[in-house]
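One protein chain is absent from this view; the other protein chains keep their places.
Chain lettering (A, B and C) follows the sequence in which the chains are written, and residue indices restart at 1 in each chain.
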Amino acid sequence: MIDKRYRNAAEIVAQCPGLQDGASLLVGGFGDAGVPNQLLLAVRDLGLTNLTIISNNAGSGDGGLAALLKAGAVTRVVCSFPRSAGSVVFEELYAAGDITLEIVPQGTLAERIRAGGAGIPAFYTPTAYGTPLAEGRETREFNGRHYVMEMALRADVALVHACTGDRWGNLTYAATARNFNPVMATAATSTLAEVRQLVDHTPPETIITPGIFVTRLVAVAA
Amino acid sequence: MIDKRYRNAAEIVAQCPGLQDGASLLVGGFGDAGVPNQLLLAVRDLGLTNLTIISNNAGSGDGGLAALLKAGAVTRVVCSFPRSAGSVVFEELYAAGDITLEIVPQGTLAERIRAGGAGIPAFYTPTAYGTPLAEGRETREFNGRHYVMEMALRADVALVHACTGDRWGNLTYAATARNFNPVMATAATSTLAEVRQLVDHTPPETIITPGIFVTRLVAVAA
Amino acid sequence: MITPLSTQDIARRVAADIVEGAYVNLGIGLPMLVADQIPPGREFVLHSENGLLGMGPAPLPAAANPDLINAGKQPVTILPGGSFFHHADSFAMIRGGHIDVSILGAYQIAANGDLANWALPGAKLPAVGGAMDLVAGAKQVWVMLAAHVAKDGQPRVVERCDLPLTGLACVDRIYSDLAVIDVTPEGLLVTDLLAGLTPEALQAKTGATLRFAQNCRVLRAT
Partner (left out) sequence: MITPLSTQDIARRVAADIVEGAYVNLGIGLPMLVADQIPPGREFVLHSENGLLGMGPAPLPAAANPDLINAGKQPVTILPGGSFFHHADSFAMIRGGHIDVSILGAYQIAANGDLANWALPGAKLPAVGGAMDLVAGAKQVWVMLAAHVAKDGQPRVVERCDLPLTGLACVDRIYSDLAVIDVTPEGLLVTDLLAGLTPEALQAKTGATLRFAQNCRVLRAT
């Protein structure tokens, strides 16, 4: 019987394929909505080093991502908007030169991850053409308009936060806590999901992330 | 007040921007599931000529697409699988040389339409590399693997079939009658939807095609 | 003494130009004010790039749902007709040209429509968010300036931007506290001028050559 459920966050990250020093992690969430905070704390407790984090923001307050950063586990961040009211931990590490940062336009970030999950190695986008964020990128003209070539983005592990999950790994999301989570779930070697509620069965028309994309899941307190 | 509802299929196709001689049409459906048969009959009744149809199949029996073909309205078909048990009308026109055919692998067809709706002018795919269907296509190597460059596909008009629709154009689909309909809805200048049931309001978590993609909709008998 | 428009006045002027049924993305900050100035009886649909169409006003603090936020990470509501979707779908909407109007703030706008609105010299931490995608993808890009000139008196509307660009030739219209200016192939065309302000006075505060529409309208502060 397929059963992807784990008992707690410590178990779900233990012996997770790809989750090791130097790993890249896709981390869902936008602002404080839909961030897999419990999984991030469990990863922090593994004591890993030299991680790359790919996420829209760079953590705020002392939540999961900030805690992982504070533990010194992360040396590189790929994101669209690291600056926020509470992004103190990241800002200090960045100012100290302890973390490198790659800024990617938000839609290009989402599309590069989508491409990574969809077997598309590269695509063209009009976004950022002629701006500093396209420097060094290959460009090309189609029908008189200029585009930048962007490469797919995948990671060793994706950490996602969902509303409900079932034993097959099918996920639903709550409102805008959906954000990057469904695309990130598709683009990693292992996808770990924390869900607020385990359910016996998810109506098939309502599933946003089919279980095929989810390696393991765990219920966390909402 | 936004209200995209039309009273019947004849009204919805009347003065539809882009629906004219020589137009290209994205037509949803896979086999007999999710085919916008009533819209196709309404288009047939317009007496247009020289249409291009982009659809997974090429019609069967005397349903909507076969009826449009039979009327002599179509001179070009882009599809992945024109051959089926009941595709008699298409086969006769093709054999007589009255219709040209472009065969596209099914996943490449879906992705080209998705790209068309998403502002991606071109992308690379491993599908069809080294086969006759990639002849003449530009190819490129990424990380030691070979890929074909494919171009976005858009049309003047998309015809889709959905389960429910509301006045804003939000759509839901039934089971595998979803198929190509949601992607096609995104990739046309005008998107016309036939729905089995008009509803006052669609729960926002259940919407598959947000109304932004739908120009007009009409209720048809199931 | 000439009274410039208040930010509310500017927002009201912008809202008046948005047509019934339009899909509109409001940038963080000043553009958000437009939501409160929608003329009675006119329905348009607000898009938030974190996965929401049909964004409604902020809830009462007690009713705030942390899962339901806007691109500025503030609690919002969803109106009837609204929908949720993931980040890749949200930016497919943007990049694919489905958003009718994107309204943003700006540091500089050039006479050819170049926009700089994401990076200031000496900023400690770069951050871009979705601005580059919005200006590349929306059908219309409108810029709002709370003040026609910067605090140090330097013009914001210039011949050429010297700040890092967000996009090339992307701005269609500028709304400031002094004027409304269309970006046309022939250069900047003032369509609305603050009551009591002479064309010469506006030109003196502008770093690029202005033309004035023959039937230039009058803007009045309230």
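Rule of thumb we're sticking to: a residue touches a chain if its C-beta (ideal position, glycine included) is under 8 Å from a C-beta of that chain, and two chains touch if they have at least 3 such contacts.
Please read all numbers here as calculations on a predicted model, not as lab measurements.
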Seminar exercise, completed: The omitted chain touches A, B
Exercise. Which listed residue, B:110, B:159, B:193 or B:219, touches the chain dropped from view?
Worked result: B:110
Seminar exercise, completed: Per the whole complex, from B:8, B:131 or B:197 the residue touching the absent chain is B:131
For this session: With the full complex in mind, choose from A:9, A:118, A:174 or A:219 the residue touching the hidden chain.
Result: A:118
Seminar exercise, completed: Contacts from chain A to the absent chain lie at residues 1-2, 114, 116-120, 166-168, 170, 186-187, 201-202, 204-205, 207, 210-213
For this session: Determine and list the chain B residues touching the chain excluded from the picture.
Result: 30-34, 56, 80-84, 91, 94-95, 101, 103-108, 110-111, 113-114, 125-133, 146, 173-183, 208
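Keep this in mind: only the chains that are shown with their structure count from here on.
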For this session: Note the residues in chain A that touch 2 or more other chains, in rising order.
Result: 111, 125-126, 173-175
Problem set entry | Per-residue multi-chain contacts in chain C, two or more chains | 78, 84-85, 91-92, 94-95, 136-137
